[in-house]
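Shown here: the complex without one of its protein chains, the others still in place.
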Amino acid sequence: MEFNLILSNILNPPVLFFFVGLLAVWVKSDLEIPQPLPKLFSLYLLFAIGFKGGHEIVESGFTPEVGATLVAAVLMACVVPIYSFFILKLKLDIYNAGAIAATYGSISAVTFITASALLTNLEISFGGHMVAALALMESPAIVVGIFLVRMFVPQGEASLEESEKGGWSEVLREACLNGSVFLLVSSLVIGLVTGNSGWVKIKPFSDELFYGVLCFFLLDMGLIAARRINDLKKAGAFVIGFSVAMPVLNAVIGIGLSRLLGLSVGNALLFAVLCGSASYIAVPAAMRMSVPEANPSLYISMALALTFPFNIIVGIPIYLQIIKLVWN
Amino acid sequence: MEFNLILSNILNPPVLFFFVGLLAVWVKSDLEIPQPLPKLFSLYLLFAIGFKGGHEIVESGFTPEVGATLVAAVLMACVVPIYSFFILKLKLDIYNAGAIAATYGSISAVTFITASALLTNLEISFGGHMVAALALMESPAIVVGIFLVRMFVPQGEASLEESEKGGWSEVLREACLNGSVFLLVSSLVIGLVTGNSGWVKIKPFSDELFYGVLCFFLLDMGLIAARRINDLKKAGAFVIGFSVAMPVLNAVIGIGLSRLLGLSVGNALLFAVLCGSASYIAVPAAMRMSVPEANPSLYISMALALTFPFNIIVGIPIYLQIIKLVWN
Amino acid sequence: MEFNLILSNILNPPVLFFFVGLLAVWVKSDLEIPQPLPKLFSLYLLFAIGFKGGHEIVESGFTPEVGATLVAAVLMACVVPIYSFFILKLKLDIYNAGAIAATYGSISAVTFITASALLTNLEISFGGHMVAALALMESPAIVVGIFLVRMFVPQGEASLEESEKGGWSEVLREACLNGSVFLLVSSLVIGLVTGNSGWVKIKPFSDELFYGVLCFFLLDMGLIAARRINDLKKAGAFVIGFSVAMPVLNAVIGIGLSRLLGLSVGNALLFAVLCGSASYIAVPAAMRMSVPEANPSLYISMALALTFPFNIIVGIPIYLQIIKLVWN
Amino acid sequence: MDTIKRIELVIPAIELKPVLRRLEKVGMDKYSIIRDVIGRGEFGESTDDLDGQLSSVYILTTCPAGEEETLYLELQPLLQKFGGVFLVSDAVCYRC
Amino acid sequence: MDTIKRIELVIPAIELKPVLRRLEKVGMDKYSIIRDVIGRGEFGESTDDLDGQLSSVYILTTCPAGEEETLYLELQPLLQKFGGVFLVSDAVCYRC
Partner (left out) sequence: MDTIKRIELVIPAIELKPVLRRLEKVGMDKYSIIRDVIGRGEFGESTDDLDGQLSSVYILTTCPAGEEETLYLELQPLLQKFGGVFLVSDAVCYRC
C-alpha cells in the first residue's frame, strides 16, 4: 500500500526530473540551467500557486476551518524553531543552531507544490487557503531564530550587528517582505479580488503550464542538491540525522494538529508538508544578513540536499499514508 | 459610469500587477525580475501582438478605413513631436526638448496592449490593422525629434555628431530597424502570409499565454517605474505637468481624428492610446545615440514613471468614456 | 510539385522566423535574443521532443522496424564521419578534417524538429522511436572523429593531449553525457515510464507551446547564422561545396537505407534528415576540447551558416519529394 | 591623465546597497558594478544557484591617492563581518 | 613575460561597436568584454532595466607602453560625447 503510494509519487514526471538532475551531476554530465532561468521558474510557480489559491478561496469562502488552519500554521512556524534550537544546541554553536532552527521552522514552497501535484493526481481535493498558510509560515521562524540567537549570545558580541542592521524593525520588515513571500501574497490577493473573470484569462498560463515548469524547476533542484551534498560530507551524523528525523517529527505533529482541527485528508497532507519542510531560499537569505556567523553552506545544504529530496521522494507519500490510516 | 470603467480597468490582473511592482519598491521588498527575463517578456508580447494583428488583417481585409487610419497614424506621429517641442522649449534646452518631443510622438506598445486587453475584456472589437498603426507610429518621431534639434542648435555644435553618426541616412535606418519595430513588423507580416494554418498552430502559444506574460511584464514595469520616480523629484512642476497633460491632449486629438475618420469605438480607443502614450524603449535608445546632450533619466522617467502609469490606470478608461459619450 | 513542397515548407512560421533572423542581421537591425534565452528555448525543445517521443514509443510498442532503424542510425553515425574525413583530407589538415567529419556524422536536433513540424503539417505520421535514433546518432561521430585524428596525427604531437584529457574513457563519457543528449534521453525515458497519465499533464506545456518556441529558436538561429556567414568568406569553394553537397549525399544514402528497411514515408524523411544534418552544438563543444588544433569558427560556421539553412529551406522538402517519388 | 588609485571590491551581493551607501558617503560616487560573480574565499564558496543569494558583486572605483584609507575605514566593519575583498592598485586615469 | 599597459574601458553598451572598431584600427585586436555592467558616473546612473539600453560594458585590453596614447586619441571624441572611463595600469603579461 505504502510502497504503492511511494511508487506513484516517484513516477510523477516532476519527481523523475529531480532524479535526472541528481543523476546528471553524479555521471558528470555538463547539463545545467543557468541563471536567471531558475529564477523565472520560481517566479512563475509562486505566481501560479498564489493566483490559484486566491481563486479557490473565493470559491470556498472563509470558513472557521480556514481560520483555525491559519492560526495553527503560524503557531507551528513559531514553535518548531524553538524546540529545534534546543536540540541543535546540543551539538552546534548558537549561531548555527539559530540559523538551522529558523530554516526548519519555515517552509519550502516547492515541496508544497509537489505534494499538491500528487494530490491532484490522486484526485484528493484541498483548499486554496493552504496557500495562505504557506505564505504565513514563511517568515515567523526568521524572527524567532534571530531572537533565539540574540538571547543566547553574550551581550557584547551582538552589538555591532544591531547598529549595522537597524535592529528588530528592520529584521521584521525584511522577513515579511522578501521577494518570494511578496509575490506569493500579491498573487493570492489578486486571485481573490479579480475573481472568476481574472481566473479564466490567467488559467491557460498559470494552470496548464504548471506541470511542465515544475519539471524544469525540479530538474534544477536536483542539479543543485547533488552538488550541495558534498558540503555535508564534513558534517557529522548528528546533522544528517537531524535533516531526516526533524521533518518526520514536525510532519507527525502537523498531522496530529490537523486531526484535532478536523482537516480533510488533502489539507492535512499539505499542512504536514508545511510543518515538515525546510526553507532553502527565504530563510538562508535572511540568516546570511542577520546571523553572518553561521555557515550558510551548512544550513542551505541540510534543507536542500537532504530534507528536500527526503520529503519529495519518500516523506510526502509516507505522510499521506499515515493520514489515510488515522483518518479512516 | 466613468468611475466604474476605471475600476473594471484597475481590477484587471495585469494592472494590479503593475501596482504590485510599485508597492514592492515602496515597501522595500527585494522582489526583482532580473535581465534578460523582462526582455523575454517584451519579445514575446511583440511577437504575439504582431502575429495576431497580421492574422486579423487577413480576416478583415484591407478596407479604406484601414488605409485612412494608417495615414492618420503617421501624421500624428509627425505632428505631435512638433508642437510638443515648442511647448517644451519654453522651459527646457533644445536637446532635452527634442528628446522629450520624440518620446511623446512615439508610442508605448505595452500601453496599447493593456488597452486591447481591456477591450477584449469588455468584448469591444478592434481591428488587426491597429497593430500596423502601432508599428508605423514608433519611428517617425525619432526622425522629427532629431531634425528639430539640428534645426535649432547652432551649426558648429552639431558638426561632430554628423560625422560620427553618418548623418540622416544612418538615423533613419536605425529609427526604422530597431529590434522592437523589426520583430513586431516581421511577426505581423508572417501572421499575414501564413494565414489561418499558421495561426492555428501558434495560437496556444501567442494567445493563451498572453495575459499571464502581460502580468509579469507589468509587474516589472511597476518595479522600474517606482524606482524611476525619484529621478523626477528634481524636475519641476512643468515637467510633471507635461507628463500628464500631454497624453490627455494627444489622446483627445486622436479621438477627434478617429471621429472624423469614422472609426469604431475599439479602434478609436487604440488610436487615442497610441497618440497619448510615450515611448520609453525605442526612442530613448535612439536619443541616447543621436542627442547624447539630453538627459536620458529625464525623458525615460517622464514616459515611464508618469505617463505610462497615468495611461494604464486612469487614462485608458477616461479615453474610452469620452469615446463612448461622443460616439453615442 | 517539388516547388510546391518547398513553398509550403517555407511558409511555415518557424522557417519564416529563420528568415527574419537572417534579415535582421543583413539590414543591421539591433534585434537580439540575449543568453540564456536561447538556452531556455533549446532546453524546452529537447524536453518536449524527448517526452513526446517516449510517449509515442509507448503507444506504438517496440517493433522489429524500430530495432532495425536504431541499428541503421548508429551505423550511419559511424560511417559518415569516416568517408567525410577522407574527402576532407584532400584539402584540409588532419585536425580540421577530423573535426568537420565528426560534425557531419552527428545530427542537428532543430533540423529534425523542423522536419517533424513539416510532417505534422502535411499530416504524415512518424514514430516516436525516431527521437531515440536522434539521441543515438548524436555522439558516435565524436568518438570516430577523434579516433581518426589520433590515427593520422604523428605520434609525438598527440601525447600531451592524452595525458591532459584522460584518454578514451574520458572522451567517450563526455560524448555520451553532454547536456543536450542527457536531457533528451532523460525526457524520452520519463515519457516512456510515466505513460499516458504523465503525458496528459505535460501536453499543454510540451506540445502546445512547441510551435511558438520553435519560432523563437529559429529566429535566434537566423541571427547567428547570418553573423557566422562571414567566417566562411575566407574559406574556399571546397568548404562551401562540401557544406551543401555532403548533406545531400548523406540524406540520399539515408533514403536508400530507409527503403531497404521498409520505413514509412515520415520515418524515412526523418532518417534522411538525421543523416543529412550536421551538429553545431554537441560536436563543436567536444571538438573544442579534444581537437583544439582545429578551427571552431570553421566547423561551426559550416554546420550552422550553410548546412543548417540549406536543410531547413530546401533540403527537407527535396528529401521528402525524393522519398515520395521512390515510395510510390 | 592623473595618477590615481584603482579600488576593486568583491563583496556578497546582499551587501551591495550598504557598500554603495558608504562609497557615496566618502565621495566616491563614480563606480562600476559587475554582478553574478562567483568564487571562493575565506567564507567558503560563493555561487549563484537557487535564488543567487550567495553570489558576489565586483565593484570598480577610483580615487586620489590617500583616500583609499578613508574608504577602507568605512568598509572595514562590513568586510570583517560579511567577508569580501579590498584591493588597491595604481593606475593612470585618462577619463574617469 | 613582457611589461605591458593594461587598458580598462567602461563605456555605454550602445557604443560598443564603434569603440571596438577603433580598437582594431589602432591594432589592439585582442580584448575581453564583460557586458551588463551597471554603475554611476558623470552622466548619471547606468542601469540594465527595461531593454538594457543604459547599461555599460567593460573592456579589457593590453598594449606595449606608449600605444595607450594612440588609443586614447582615437577614443577621446567618443568618450567626451557619450561618457565612459579610460584607465591604464602596468602589468606583466605571461600570455596575452
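In this document, chain identifiers A, B, C, D and E correspond to the written order of the chains, with residue numbering beginning at 1 in each.
Everything below uses one rule, namely that a contact is a pair of C-beta atoms (placed from the backbone, for glycine too) under 8 Å apart; a residue touches a chain by one contact, two chains touch by 3 or more.
Computed from a predicted structure; not experimentally measured.
Peer 1: Going by the stated contact criterion, tell me the shown chains that border the hidden chain.
Peer 2: C, D, E
Peer 1: List the subunit D residues touching the unshown chain?
Peer 2: Contacting residues on subunit D, toward the hidden partner: 8, 10, 34, 36-42, 56, 58, 68, 72, 76, 79-80, 84-90.
Peer 1: For subunit C, which residues reach the chain that was dropped from this view?
Peer 2: So the residues of subunit C touching the unseen chain are 35-36, 38-39, 42, 160-161, 164, 180, 223-224, 227, 280-281, 284-285, 288-289, 292, 295-297, 300, 304.
Peer 1: Contacts of subunit E with the missing chain: which residues?
Peer 2: Residues 6, 29-35, 60, 62, 89-96 of subunit E touch the chain absent from view.
What we mean here is this: only the chains that are shown with their structure count from here on.
Peer 1: Give the chains in contact with both subunit A and subunit D, ordered by label.
Peer 2: Touches both subunit A and subunit D: nothing.
Peer 1: Same or different for subunit B and subunit C, when you check if over half of the residue numbers at their contact belong to both copies?
Peer 2: different
Peer 1: Tally the contacting C-beta pairs at the B-E interface and at the A-B interface, and name the larger one.
Peer 2: A-B
Peer 1: If you take the mean of the Cα atoms for each chain, which one ends up farthest from subunit E?
Peer 2: For subunit E, the chain whose C-alpha mean is farthest off is A.
Peer 1: At what distance in angstrom does the C-alpha mean of subunit E lie from that of subunit D?
Peer 2: 20
Peer 1: Round to the nearest whole Å and give the separation of the Cα centres of subunit A and subunit B.
Peer 2: 41
Peer 1: Do you know which subunit E residues sit against two or more other chains?
Peer 2: Only 36 qualify.
Peer 1: Using the touch rule from the top of the page, what residues of subunit A touch 2 or more other chains?
Peer 2: Answer for subunit A, listing residues that touch two or more other chains: 35-36, 39-40, 204, 208-209.
Peer 1: Let me know each pair of chains that touch one another.
Peer 2: A-B, A-C, A-D, B-C, B-E, D-E
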